[in-house]
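Of the protein chains in this complex, one is absent; all others appear in place.
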Amino acid sequence: MKNLLKSRNTGLIAVLIILLVIARFLTPGMFTSTSLVSMLQNNTIYALLAIAEMMVILTGGIDISIASQLAFVGISCTTLACSHPGIPGIVWVLFAIVLGALCGALNGFLVGYLHMVPMICTLGTMYIFRGLAFVVSGGQWWFAAQYEELNGYRTFAIGQFLGLPIILWITIILLVVAGLFLGYTSAGRRIYAIGTSRESAAVAGIKEPKVTFYSFVICGAVTGLAGMLYTANYAIGYYGMADGFEMTAIAICVLGGVSITGGKGRMDGVAIGALIMSVITYFISMIPGMSVWQKSLQGGIIIVAVAINYFTEQSAKRQALKERSALI
Amino acid sequence: MSEYILELKDVVKTFGGVKALNGVHFQLKRGEIHALMGENGAGKSTFIKVITGVHQPDSGIMLLDGEQVTLRNTTDSAKLGIAAIYQHVTAFPDLTVTENIFMGREIKNKFGFYDWKTMRQRAKELIQPLSAEIDVNKPMGNLSVAEQQLVEIAKALSCDARILIMDEPTASLTRNECLQLYRIAKDLRDKGVSIIFITHRFEDMYELATRVTVFRDSTYVGSWDVDKITNADLVKAMVGRELNSMYPEKTAKIGDVVLEVDNISKEGYFKNISFNVRKGEILALTGLVGAGRTEVCQTIYGIMHPDSGEIRLEGKKVDIKSPIDALNLGIGLLPENRQTQGLVNELPIYQNVSSASMKQFVKGGQMDVDKEMENAIALCKKIQLKANDITAPPSSLSGGNQQKVVVAKMLSSDQKVLIMDEPTKGIDVGAKYSIYEIMNSLACKGYGIIMVSSEMPEVLGVADRVVVMKSGRVTGEFGDMETVTQEMLLEASLKEREGHK
Partner (left out) sequence: MPGSNYDRDLSVKEGFVLKKFLVKWEMILVYIMVLINVLLAVIKPDLYFTHGTVQSMINAGLDVSPLVLGMVFILLLGDIDVSVAAQMILGGMVTGLLMDKGLPSLICVIVGIIVCMLCGAFNGFCVAFLEMPAVITTISTSMLFRGIVEIVLGENSLKNFPKWYNKIGWMNIGGIIPLSMVLFLIMGAIFIFVLHKSPFGRKVYIVGNNPTCANYSGISVKKVKMQVFILMGFMAGIGSIFFIGRMGGGLSSSMGTGYEMTAIACAVLGGVSTNGGKGKMWGPIIATFIMAFLTYALGLMGIDPNTKKIVIGVILIVTILISTINKQMIKDIKLRLFYHNNKNIEAINDRTAAAVKDMKKQIKELEKGNASDKAAQIEKLNKKIEAAQKECKEKSAQWWAEQQENAKKAKERFK
């Protein structure tokens, strides 16, 4: 019980409940099942990107190219699907995952094997993927009308299964699978291991380049999937789409308790973080005149979240010192 | 089958041009405890990393059961039954005890997922006989050093090690913990495990080992049966010359008290520490690693701030908020770790030398490089720095000469008190001697010197007075250096506080 109270997730859930209560009073129509579902559906892309980003942040790196990757993969799927309208949607889902994994592999190779600084490397590839998105699309925009003509392209986002949109099922399943992967497989635990101490990892025989590489590949694959689902969900595609989404993904991770220096953080925290973020975005979209506040609110949330992390760590340190002084 | 379970011949390993191992031999018999001794920097730690496959040797061969093996990484050595407990605990502080024990050899269920339940159970079973108090679900970082070491032993046991290497396991343990460790080591030996026990302490060797091998300055000196070598011969083998000629004659005149530390405490680090230093005096602050000596020095230098108590310089109370204040008052610190705390490896020597006294080289808003170089050359000549020229980076120097650069940096502005934290750690014997000479000549100039050191012979050879610390408290002070013995110091540094478990 004591542990439960202390846990960060409990605090996050409390914040979530408070937000929902406030939302209830500010926007009375919110608690219908349809509006809740649409809130989740509209923000699920953020959750997917947060899963992807988390893989890299846990190793102690960062990937700021995911939004560009998303645009590149989404646009590539759209362009190809439009020129081959007969191919079923599932193919494009798989294609997106593979293409995304390739993008991630490029980052992973540069960071893992050529030892580039993740921030700078992904800064470079951010440019490259965004540019490629333009080249592939030729600057063209796609809208709902064009997407509707494609055979089953949109099904994977907006199709219904057991009363929920499929995109939500995909997100939920991915959250669970990624959580299991990180918690219960050697590959997943190795990601934590290199994030917590590279030196110890080397002594324990963990190959750091390899782990970095596959964490980026997983990140890319999930991002790729998100790219295809983005176009399918919103039925819009252009080379500049999802601009700045990487920041939101990072914000969700930090909010969910993922340490930016690596090695710490759990999937359940990220899931709750994503929920909080979607409630806030929903708020903003519901209240007239609030949309301009979105950016500064998100920015403010990250700073406050990191600052809270800092202060909790400080107090934990003080606590540890107190425990130690009993031995003196 | 060969008599030896493990043999190494002519092993050479270099790091960036510096030979860490130079043609080293080693033979380990089946079921013996073999002590490996040598001073700091003799190459012991590198040697075990070669055995465990962390480092691949540049040349030389390794025989296991008489058969040549090549280790590609630590997984290979683990599979062959070689396990090591390193000096600096190499754990994952954020991961749990269970996970640390099973890192690399996790137990999985039939779906390929981790079986946390079984792992926890196994971990408990492994830890229980060693220490009943360790919670296997706690993050490793929350345990004490001794507990972490026990976890490392449990980890070694979990992979059925045939060869167990322990790198200075007793360095930061209490007397009781040491006894417990001896018991565990003997148990393992009786079960047929061959143990390489690296240590500084003769006590450990006599207690446990049947044979001993000595390294000095990265080279192999020899192997002996423990009962056939005298203490004096062993010391000679380790340091390369007779003990009494290792320290220069003391010539300084001791004057008035210059620095007084009165009853300072810092929560979690130390409590009620009092001592003083006189002009021209070398005060040794000794005790085991982790006794709080470094923290006391850092507090005097303004890196940390005391919760209570006061520091007086020449009788006046001083308030030191940061190293800037300390330097302005005339208190210098030669930090414990020269690589991370003392040097900027990328900048030339002369810039390193002037980095703590930059103000005096500013002329008209810019750095007066000529004056900086002049000053650095003068200082470096005084301390006999062996470098190509003054613009070379410190990374091109040997450990001893790097330490001299840090000394020069501290001498670049006038000091009254110089604190030297482990000034001879990891440098060769010749360089040690010249560091002692520098200390001596500074004392002659009227500096009060506080030397932190873990090496008892050094303390006895250099200091005028000794203060011993244990677990954040002063447990002994010895003024008459003629009568103090190593045993007395050791006893004080292991003394348990009354009413404490």
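First chain written, first letter: the chains are A and B, and each begins at residue 1.
The rule we apply is simple: a contact is a pair of C-beta atoms (placed from the backbone, for glycine too) under 8 Å apart; a residue touches a chain by one contact, two chains touch by 3 or more.
On a predicted model such as this, the values are computed, not experimentally measured, just so you know.
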Chains in view that touch the one left out, judged over the entire complex: A, B
Among A:Arg130, A:Arg154 or A:Lys264, the residue in touch with the chain that has been omitted: A:Arg130
Among B:Ser434, B:Ser454, B:Thr475 or B:Ser493, residue touching the chain not depicted: B:Ser434
Hidden-chain contact residue, picked from the options B:Ala20, B:Ile33 or B:Leu80: B:Leu80
Contact residue for the chain not shown (choose from A:His84, A:Lys295 or A:Arg318): A:Lys295
Footprint left on chain A by the chain that the document does not show: 62, 64, 110, 114-117, 119-121, 123-128, 130-132, 134-135, 139, 239, 244, 247, 250-251, 254, 260-261, 292-303, 306-307, 310
Interface with the undisplayed chain - residues on chain B: 12, 56-59, 67-70, 72, 76, 79-80, 301, 303, 322-324, 326-327, 333, 335, 340-347, 351, 355-356, 358-359, 361-362, 365-367, 373, 376-377, 380-391, 409, 434, 437-438, 441
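One rule holds in what follows: only the chains that are shown with their structure count from here on.
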Between chain A and chain B, centroid-to-centroid distance (C-alpha), Å: 44
Chain B-facing residues of chain A, complex: 180, 183-186, 189, 192-193, 196-197, 199-207, 263-264, 320-325, 327-328
Residues of chain B that touch chain A when the two form their complex: 52-54, 73-75, 78, 86, 90-95, 99, 103-104, 106, 108, 112-114, 116, 142, 144, 267-271, 292, 471-473
